[in-house]
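Following: one structure in structure tokens, then a few remarks.
All protein chains but one are shown at their positions in the complex.
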């Protein structure tokens, strides 16, 4: 849990940006591109404000040549409204916010061992930040596999883009309409058993993340997990996004956590917990001056 | 008239400083030293705040080795109160404010002609900024003469200090108790007639400045004049220190003005003036976009 | 090409910026200078019948987000003031607004009557000085009835159109706006300073202002000013001079979108110098140019749609 850092110079006030491109990635799943030098890292998010409607968080799904994108699944009032927007329409953007996935090149420590096989596990729109991450990983020469799961074929996205940059793309659908018939976790276990996984980065629905986490723990693999939570302010002040017994705030302490922290969050049952019995390493002592 | 510049980073809020040294310079005339790196230029002023009493402007009279000083003549409630202060007492200081005397070394333009004979003309406590200026001028290798006038001998100050750094010191007293029996203007005329004046910097009571200005004009000598005015804010916002038909504010456009501007200010008779007839060179035209 | 001209009652300002009362407006010569330097209109420091010395120094202190002042309505008295305003009216290229204040309704009428002699383009009635209490025991601008009483008294005698300057320090500024417009106000100026506030020097453990407290101005108060202008615009149908924390073109646009016809600038003279009027005008012009607005009129009140 990192101590909330000082906020950066930019005001937490939306910057209005026109949408410069809209791309259909899959059924009810669209990317919106903005002409703005965002300086985000994979896993970080922005908030998108549609005046008169609402403001919601979305992962940055790509950043290149002075453009950045978010990729939005239409699931409710706000995201449906977003899907109605066209090139030239303007929205307010704040961010980038939050922690990010940290990867380094394969030879960064001289051993050649790190990130030999980076496996990205995506559920639903969780693929968005992982596409951005895949591009960064490939750029650093890391061999990367994307395991993407959705209910059905039409919801799968980014296969072409990922394959074109050399990412191995493995799909899993609930109905078997494409790729593996079953869960991403089955594909993951298979990769691991073939020795083709040295680290896992995952993003998707909570139940999927919990199962992926359990697998990573079992095989003693390092992992980084992108979590979600209901958010209001998005920058660490309102307290709405706290998730666990330690008062971790997803918007600022997250959304990306290392495996160990993520597992603690998953296992947290507030009712049965007694904070004073906690003895994890990051417990600060109250200092009296 | 320079367009009001943007204000510097420091807040216009007094910084509390202890007095580190008090020096008697003459009768009812004391220097107060502060341990603070002020970065003032000769002619600029600070405001001194005594909590519960008042806040008043004073020229910086010296700045060296991380100390600066103001030299205060006891003339009324505030300055009398200041004279009661001892080493260790604290006052609030704001500044430095305003314009300053501009001098350059004798050979700065390669002709050796500039400031060959700088003559400083001081009346009363007007000597304060000129002592600071003398130190700077001497440091730049300019041959410098101080003509200091007061009512009587006991009011003369800084002779030793100035002579020790090589400044020629000429006193003039109303009662003839020391130096020339008469006005500084007589001494000045004498210097000029001897060819020992290439530029005049003056500070003192308004009538003295007016006469010095007339002499400078007559002999076509460049001059810089330190003016005073009743001040409230001290940094160009309240409008109390405006002196002339152009809305010049002494605190920000001054207190140091070139001869030509000073003479305009001296000659200004508001009742008889009609702005629309003014055609000085620095009149801006109203622009419409 | 965007046009910055701003119709304000019976006059046209060359641009929407207005020098606010109490900033550099003590002498006619300063008012003229500010007009020449680009203000669309200039307002004098508030004038009263009698000489008032104001508070001892310090009368202004800066804090992280603005200024606090308790100049204490120092004025030179009505005769001097008339000659200063006359000088400004004769020489200023922009309209001149004479600001007046008094300690009771009758004196408001008297000072307004006298100021006619100077022929100002407008009279601005300062009922909102945070440090002056009315004969009824609270600042005029906090009560709809006293606000209305002052307004109609001034309206009765003034030859110039009457602008009433409101305080933000009231539970419901709409009520006050309505009461002064019903009483005859031709326009509203909003807002005067917020608070009051206090700054304590932690070295001496003393309030810095000699008056201890003073009105807050500058960037700190901009959101309150914008909200007040928005509220007033939604309530009454007279032109508004929006004042409070305007420092750059964006701030001015915010005010205009909230409903301001013209935009007052005070503290920003400190932040950006006396050239701030020209600078803000240029910034407004540039915004209009890139956003396809052709007139100030067209932008007014857009945030209400």
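Note that the chains are named A, B and C in the order they appear, and that numbering of residues resets to 1 at the start of each chain.
Everything below uses one rule, namely that a residue touches a chain if its C-beta (ideal position, glycine included) is under 8 Å from a C-beta of that chain, and two chains touch if they have at least 3 such contacts.
Just so you know, these numbers come straight off a predicted model, no measurement behind them.
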List the displayed chains that the omitted chain touches in the full complex.
-> A, C
Touch with the omitted chain, as defined above, among C:12, C:250 or C:294 | C:250
Check the options C:122, C:230 or C:277 and report the residue that touches the missing chain.
-> C:230
From C:221, C:276 or C:296, residue that would touch the chain that is not displayed | C:221
Absent-chain interface residues of chain A come out as 3-7, 11-14, 16, 47, 49, 51-56, 90, 92, 232-233, 235-240, 242, 244-249, 270, 274-276, 283-284, 286-289
Touching the hidden chain in the full complex, which residues of chain C are there? Just list them.
-> 63-66, 68, 138-139, 142, 169-172, 194-200, 202-203, 205-207, 212-213, 216, 219-224, 226-227, 230, 250, 253-254, 257-258, 287, 291, 299, 302-303, 305
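The working rule: only the chains that are shown with their structure count from here on.
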Of all chains shown, the one whose Cα mean is least distant from the combined Cα mean is C
Quick one: point me to the chain whose Cα centre is farthest from that of chain C.
-> A
What whole-number Å value describes the gap between the mean CA coordinates of chain A and chain C?
-> 51
Find the geometric centre of each of chain A and chain B from their Cα atoms only, then give the gap between the two centres in Å, rounded to an integer.
-> 65
How many angstrom lie between the CA centroids of chain B and chain C, rounded to a whole number?
-> 36
List, in ascending order, every residue of chain C touching at least 2 other chains.
-> none
Could you say which residues in chain B touch two or more other chains, in rising order?
-> none
